[in-house]
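Shown next, in structure tokens, is the structure this report addresses.
Missing here: one protein chain of the complex. Every other protein chain is in place.
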Amino acid sequence: MLRKCFIAVAIVVSTAQPLLAASDVNPKADFNAFRKYFTERFPNVKLNDFVNGPYSMDENLRKQWLAKEEFPPYEFAVEKGKQMFNTPFKNGKTYGDCFENKGIGVRQNYPKFDAKSGQVITLDVALNQCREANGEKPLNYNKADMAALTAYMAFTSRGKAMNIKIPDNPRALAAYEKGKQYFYSRLGQFNFSCASCHVQNPGNHFRTEVVAPALGLVNALPIYRSKWGGMGTTSRRFRSCNSQVRGVPLKAEDELYRDVEYYLSYMANGLPISGPGARP
Amino acid sequence: MNEFPDAPDTARRMILKGAVAGGLAGLGFGSFPFPAYAAADAKEWPADAFKQKSEADVLKALYGKTAEASDKISLDAPEIAENGAVVPIAVTSTLPKVTAIAILVLNNPNVLAAAYKIPEGTEALVSNRLKMAKTSKVVAVVESNGKLYSAAKEVKVTVGGCGG
Amino acid sequence: MRTRLLIQLAVVLSVGGFVTAGFAASADDFKAAYAKAEAAIKQAHALKNEWTTTGKEMKAAKKAADAGKFDDAVKHAEHAEALAKASIAQAEEQKKLWKDAVVR
Partner (left out) sequence: MSSTIRIKAVASGGTTQVQSLIRHPMDSGFLKDKKGKLIPAHHIEVLQFKHGGKTVFTAFWGPAVSKDPYVKFKFKGGKKGDELKVSWVDNKGASDSLMAKIQ
């Protein structure tokens, strides 16, 4: 039967796959190919404009966005984030004490690879690590408080070039490669990968939305979505992608989400931070 | 100063906009609440007009008259709304002595979205963001010299904004 | 090519699930079918590749069983199992196929 034949194929495939040697992983070559793909496919989009997502490729949407940017709907979230950021913890320390340059203008350096834990640390995770180190409970990675904090930190970093480092460390390279694999793997009942939309179809309409290019997508995070009526975190963004293709979302800041953010952020190196972004 | 020597204008504009929104970067205007004596008065709100289901009934309830089409009204609205929950719409007019502007969304459950009083010395210009339940004709109505004029435009909505 | 096969497979299985259960099922049949589906879902979950539709079928199965409609309950559970197996197959095949999609 069809099913049996299919599973047999799958088993052969999975056992035939060799383990990756670190030497096979070449982020710099990936970066060049990725950049070339987008700039050649969209010769009319200026490189630094990719960070504005669908607005870089649709004139009608761009006009509405510019109108909204006159007084952007995310201002209240940024203001709330600023207040949270500047409010000391019970021990008197602040978020700023956990970051270089007191946390101002540092968004472009995240995610970072942490050699001690062997894990990718996103800005959201770093904020919760900071809270826990100071005796505070972590914030929910899907909720408005985390979105407001990261929105403020992105706001203070606007225009700074994404600056992601992948150290020559087998675990860092493995995390990068896992993120890349997740990005290109088809999933969900609709059998879509992240790349199916954001590499193969940027600028095209999917359902009712214009798809954002993968290049620079993370630079706009976190985003205020009109359909959410509010600011959402990076995790919320990834989770909504999963469920749109009928995949059960992973838990917020799951290792794979952090790895894929690491991969995409490295691909966006040199492009300006545009977050917090406003999107439909 | 500029970190992107070949940054396009758009990126720079984005950054400048961030700076202009400086209220939240701590450049505040020394704003503070003031006592209620000068406050907006809910009694002025034209409740009846906001209940009407047609353009004619709204205009009758608001102004007691009908409107004629005018090319001296500019209605700036997107052809396709990115999301019906937030549709930027701007109205300006070169008509003389403008005293009021109203914006109607004909296919919304209640047609009147917003009405503005324009006192002498205030320009015939208003920009706002409205919800649209579905694709609809949007009508801008301007009261000039005691008469009503209107202009209309179709806005396509693929994601409805009833949710708000 | 192979991905198209996968989708067809999912469709075939989803229809098949409804066709095969042409007998009068008992509570035990339901329990057995439900347990098999649960095992497959657990495996899909471990692969971080569960489908949202699988959970919906399981809920429908449970609801039908609670109402004593075991034929329906078995159909839904079998459908859930088929979907879960398709998602497992998808995850396994993507372990290699993802590379073909990478921008080069």
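Each chain gets a letter, A, B and C, in the order it is written, and its residues are counted from 1.
The working rule: a residue touches a chain if its C-beta (ideal position, glycine included) is under 8 Å from a C-beta of that chain, and two chains touch if they have at least 3 such contacts.
Bear in mind that the values here come from a model prediction, so they are computed numbers and not experimental data.
Although it is not drawn, the missing chain touches A, B when the whole complex is taken into account. When the missing chain is restored to the complex, the residue among B:Ser54, B:Thr94, B:Asn128 or B:Asn145 that touches it is B:Asn128.
Within the whole complex, the absent chain has one touching residue among A:Glu75, A:Asp97 or A:Glu136, and that is A:Glu75.
Looking at chain A, the residues touching the absent chain are 68, 70-71, 73, 75-76, 79-80, 83, 229.
Within chain B, the residues in touch with the undisplayed chain are 20-21, 23, 29-34, 36, 38-42, 44-46, 50, 85-87, 90, 105, 108-110, 112-119, 121-123, 125-133, 161-164.
To be clear about the criterion, only the chains that are shown with their structure count from here on.
In terms of inter-chain touching, the protein chains here are arranged end to end in an open line.
Centre-to-centre separation between chain B and chain C, using Cα means, comes to 50 Å. Computed centre separation for the pair chain A/chain B is 34 angstrom, with centres defined by C-alpha atoms. Each chain gets a centre from the mean of its Cα atoms; for chain A and chain C, those two points are 31 Å apart. Looking at chain B, one finds that none of its residues touch two or more other chains. Of all residues in chain A, none touches two or more other chains. Considering their complex, residues 3-4, 7-8, 10-11, 14-15, 17-18, 21, 23-26, 78-83, 85-88, 90, 127, 129, 158-159, 163-164 of chain B touch chain A.
The residues of chain A lying in touch with chain C in their complex are 2-3, 6-7, 9-11, 13-14, 16-17, 30, 33-34, 37, 180-181, 184-189, 191, 193, 195-196, 199, 243, 246-248, 250, 254, 256. Residues 2-3, 5-10, 12-13, 45, 48-55, 83, 85-99, 101-104 of chain C touch chain A in their complex.
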